[in-house]
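Structure provided below as structure tokens; questions to follow.
Heads up, one of the protein chains got dropped from this complex, but the rest are sitting where they should.
Chain nomenclature is as follows: A and B, assigned in order of appearance, with residue numbering initiated at 1 for each chain independently.
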Amino acid sequence: MEIFITLFITGFGLGALYFLVASGLSLIYGLMGVLNFAHGAFLTAGAYATWYFTTSIRADGSLSSYVISLFIAGVVGALFAVATEQILIKYLYDRHIDQALVTVGLGFVATSAYLGWFGSDPLIVLPPTQLYNTVQIGDAFVGIDRFLYIGVAALVLIANFLMMRYTRIGLIIRAGVENRSMVTALGIDVRKAFTFVFFIGGFAAGLGGALATTYASGVGPTLGDAFLIYAFITVVIGGMGSVPGTAIAAIVVGTTQVLVNYYVQGLGDFVVVMLLALVLLVRPQGLLGKVAH
Amino acid sequence: MNLLPGKYRYVPVLAMVFFGVAAFTPILNEPGLQQTFAVAFLFAALALTYDLLLGFTGLLSFGHALYYAAGAYGAAYAMARWDWGIIPAGIFAMVFATLIALFTGATALRVKGIAFAMVTLAFAEAGHVIAVLNMWGLSNGDQTLQLNFDSVPDFFLGVNNTRNLYLLALVTLILIYVAVWWLTQSSMGRVLQALRDNEERVSVLGLKPFNFKLIAFVLAGVMAAFVGVIAVIVTNNANPVMGSTQTTISLLLMVILGGIATRWGAVIGGLIYVVLSQRLTTLDTQGALSGLPEWIGGPMSEPAFILGVIFILVVMFSPGGIAGALYRLRMKFGSSVK
Partner (left out) sequence: MTKALTLADVNVTIKGSHILQGVNFEVEAGVVTGLLGRNGVGKSTTLRSIVGLVPRVGSIKLFEQEISGLKTHEVIRAGVAFVPEDREIFSTLTVLENLKLAERDKNPDYDTVYNLFPELLKRKSQRAGTLSGGQQQMVAVARALLNKTKLLLVDEPTKGLAPKLVTEVADALEVAAQATTILLVEQNLPLIKRIAKNIIVMDQGVVVHSGVPTELENPEFAKQMLGVSGGSH
């Protein structure tokens, strides 16, 4: 039982990281029809920003430096994402396959640029000592960092919900996911919403990258690529364009993966991809999403 | 789409003959270079099989590497663990890959577009995981599954025989080229292209799109498996990278770079991709980039960086890839002469 609790919360924490990557992917796909293969590169950029900040700018190992680095990582991810949209995606408006291809190319370029800049060996990022503590739940001990991932993801989810529900841009995004051309036929320049979803998607991915340095004890050039595949799986299972669906799927994917992997190393990854195939065949639009087109 | 007008039709033939003869002349005599080209030929062949899906059937798969890896591992396993000879091991590998392609294809083809891409990605990732983690002791993991040297004839072994491997890879490329050419010219190939352009119109004729797409999917998979078998001989092992998403993405890059649905575009894309990535590394180790500042020199020394940049430029500014660009040049040139 103790081991189950530990594994479950660890899986939940991993799911939280998946959610940070997948929420942006899901919105970008839902609104623009772009499958963004460069999203992992946004995450990695955030991770390297954390590494740089906590080793070269404020290397005091304090909690406050860590928190600031989370924010900086988010901003770096967001700027990278906005630049991607403005420089590459925008000019391929409505050429969906080409948009996806360009992001494939960008992911490729970014990974090799990281390799050239930082080398192939993972760079170590030491989290503040407070994060090494454990919390006792019943008889089980769980690393406190797990709760940090879950907390940050929950904040992002709530912020997302408030933004979607109570702001005009949120209204435009919700409407755009359902029927983009009708949004323009109401006189709204939907491309501003495109830039905006890249911004928030990039921010969440950058945050995820910062936290991933703690989860993986460091950052290497392909950190984001590893997360990207499972984030894709999460998005598709949750339903493209549905942030709540993404959140549910992220928990399912994270916990399944960690629990099964504990009993047979690797089988968890295997089970998760089979789960994806299963969901798509039974319910091609995902748990809560619109029909994938 | 066929961008090769009649009078240029013999160019690919000439090119193949050239590459065959060159291996016996000083141009391509060095084993290192021959090995590079052998790998390039295999990737060109693999890119062709991918183009059969992407270009000629309109299926965007992110899991094509799975069948390549299934061929490689199937053969390597039968040779290493059962001591089979290369021919039975190769046949076994292709049957094995056919079964996997049938099952995964029939499942994935129940959905379309991006969902199809994701299901194929998932299946391939599952295969990749098995290979990486050496599940059930099948793959030997990162140690790679080595070629059993007793299973292949001696003239394919050792540095002295690199030229034979080179020729083997070249013949493989030619075989795949002819097979893809024949397939795309056949009446089935025409149905596939009609499917790509307008699925409804084909269903109206009473043909079942699903069946045709599945046949194309399995044929492309079997041909990829065949290339995988040869790759074991040429590179002496089967390794997890063969089945990675990265491999499929590089095939995608090759086909788009060279030009989609043109056959020789995929071949050129594959050759350029492999030769560039190997030679660019050499460029760096020779110090050609040492004059550049670190922030730009670092990435420039990564072949994937330059290839990725070229790829992005091609997608944005030259749809149709190299083949499309040549075609447009010729149109422009042709009309200005008249």
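Note that a contact is a pair of C-beta atoms (placed from the backbone, for glycine too) under 8 Å apart; a residue touches a chain by one contact, two chains touch by 3 or more.
All figures in this text were calculated on a predicted structure; none of them were measured in a lab.
With respect to the full assembly, the chain omitted from this view is in touch with A.
From the options A:I97, A:L131, A:I188 or A:L259, the residue with contact to the chain not on display is A:I188. Note that of A:S64, A:S120, A:T134 or A:N179, the residue touching the chain absent from this view is A:N179. Within chain A, the residues in touch with the undisplayed chain are 168, 171-172, 174-175, 178-179, 181-190.
As a convention for this text, only the chains that are shown with their structure count from here on.
Inter-chain spacing, taken between the CA centroids of chain A and chain B, is 31 Å. Residues 60, 107-108, 110-111, 113-115, 117-119, 121-123, 125-126, 129-130, 132-133, 135, 245, 249, 252-253, 256, 295, 297-305, 307-309, 311-312, 315-316, 319 of chain B are the ones touching chain A in the complex.
Residue ranges of chain A in contact with chain B, taken from their complex: 29, 35, 88, 91-92, 97-98, 101-102, 104-106, 108-109, 111-113, 115-117, 229, 232-233, 236, 240, 264-267, 269-270, 273-274, 276-277, 280-281, 284, 292-293.
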